[in-house]
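The complex appears here minus one protein chain, its other protein chains still in place.
On to subunit A.
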Amino acid sequence: MPGMSRNSVIALAASASLALLATACTGQSGAGAGDDASKETTLTFWHAWSAPSEVKAVQDLVAGFEKAHPNIHVDVVGNMTDDKMNQALRTGGAKAPDVISSFTTNSVGKFCSSGALVDLNPFFEKSGVDPGKTFPKAMNEYTQFDGNRCAVPLLGDAYGLYYNKTAFEKAGITAPPKTWSEFEKDAKKLTIRQGETYRQLGFMPNYHGWETTTEHYLGQFSPTYFDKDGKSNVGKDPAFAQAFTVQKKLVDALGGYRRLETYRSELGDEWGPKHPFHTGQVAMQLDGEWRLGMALDTKPKFDIGVAPLPVPDDRADEYGKGYITGTIAGIAATSRKQNAAWELVKYMTRDTDAVVDFSNAIHNVPSTLAALKSPKLKYDPRFKTFLEIAANPDSTTAPASVNGGVYLTTIQQFGYDYESGKATDLKKGLQQTARQIDTDIAQAK
C-alpha cells in the first residue's frame, strides 16, 4: 500500500469527518386572512390522533362541520407528529395544513412568538367571542403567550388521584387523602414490603414514575413560574421548595430512591395493560382522566376510586383543583384560507354539541365551560371528578414559554438530582435552576 502524504491524511480525515454534518434551511411564505369564507374552498387539517376510534371521532367532528358549512370541505390527515407539523408550518406550500391540532401545549410559546400560528385574537373579536368566558381558566392560559392567542383548546386533560379501593379497605383507610400529610400516611399504610422489593407499593413518587412529573406535582402547589418581567420564579416562590420537599419526603418514607427505581424497572409501562395500577402493584396513582377507561378495560380485581389530588396542608381549602393541559388547535400562518380555517377552528373548539360529542368519543375532558356542564355528556360517574377539576378556577397549568417546555425539563432535571440525593441543597439548587431557565430563555429570544 503506498504511503500517504500529510495533506492526504488531513484530506481523508476531513472527508471522514464531514460525513457527520448536515443542515437544512427553509423559509416561510407570506399569507393572510383575505379569503372569503362563504365561497367554495377546501381546507387541510392535520391532527395527531391515530387510534381507529379516535380517527373516526375526528372524522365525525369534521363531518359535522362540513354539514354546517357545505361550501367548506376538509381534507383530514391524522397521525401527524409535532416534528412533521413544525416542518410543515415552517415551509408552507400547497399540501401544508391550514389548521393543525397538536397534543402538546409546550410548543404554544414557540408557535406564538415565531408567528408560525396566527394570532386568533382578531378572529375572536370579529366573532364577538370572549375566550375568558368560553374556556376554563387554565386552558385559556396555556393557549396564549405574551398576549398573543395563537391556539385554542380542543379538549383537555385533567390530572387527579386514582386509588385502589380494595387496598384502602384492607389498610383501614376510609376516604382518599385530601392533604399531602394525609397522603404520605396513607401511602405508607398501603406499602407492603417483600424483602428488598414490594408486594404492594402505596404510591410511586419518583419523577420517572410515569405521570409523577415535577409539573404535575407542582400544579397542586399553585406556583408562579415567572415573575412580571418574565424571569424564572423557581428560586423565589416558596411553592417550589414546598413541592420538592413533599416529594422527597415521600421518596424517603417509601423506601428511598434506589429501591423505588429498582422496583419501577420491574413494572409494566404506562400505556400497556400491565400498568402497575391495573395490576395492583401500586395502590395510588397520579394520572390523567384517560387512565379510568384504560384501567377498566383491563378488568382489574379491585374497585377503582377517583379523587382530586391532595393539596398542601396550608391550602386545604383549595382541595378539588388539579393540573390541566390538553390538545390545542391553531391556524397556520402560511395558510391562504385563514377565514375559512377560522370557521373550522371555531366549530371544533366552541360549538357546544360538537365539543361534547367529540369528548364523548375521545374520553377527554371538554374544553369549554358550556360543554363541561352539558347534559349530553356521557361518562362513568367517576369521570365527573375530572370535569370538576377542569372547571375548578384554582386548577393550574404550566405557562407557555418562548422556548417551549425547556424550562419544565430544567426543573424536572433538578428534580431527578434532588430525589436521588445528588443535589442536597434545595435552596441553592432552585436558584441555579432559575438561572439556567433565564439563560435558556435569553438564548431563545
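Following the convention adopted for this analysis, a residue touches a chain if its C-beta (ideal position, glycine included) is under 8 Å from a C-beta of that chain, and two chains touch if they have at least 3 such contacts; residues count from 1.
We take it that contacts and distances are computed from a predicted model.
One subunit of the complex is not drawn; among "MBL fold metallo-hydrolase", "Glucose-6-phosphate 1-dehydrogenase", "Sarcosine oxidase subunit gamma" or "Sugar ABC transporter permease", its UniProt record names it "Sugar ABC transporter permease". Interface note for the absent chain: among A:83, A:130 or A:229, the touching residue is A:83. Contact between subunit A and the absent chain runs through residues 1-4, 6, 9-10, 12-23, 25-28, 48, 83, 86, 89-90, 102-106, 110, 114-116, 157, 197, 208-210, 213, 258, 261-267, 269-271, 325, 327, 403-406, 408-410, 412-413, 416-417, 420, 422, 436, 439-440, 443-444.
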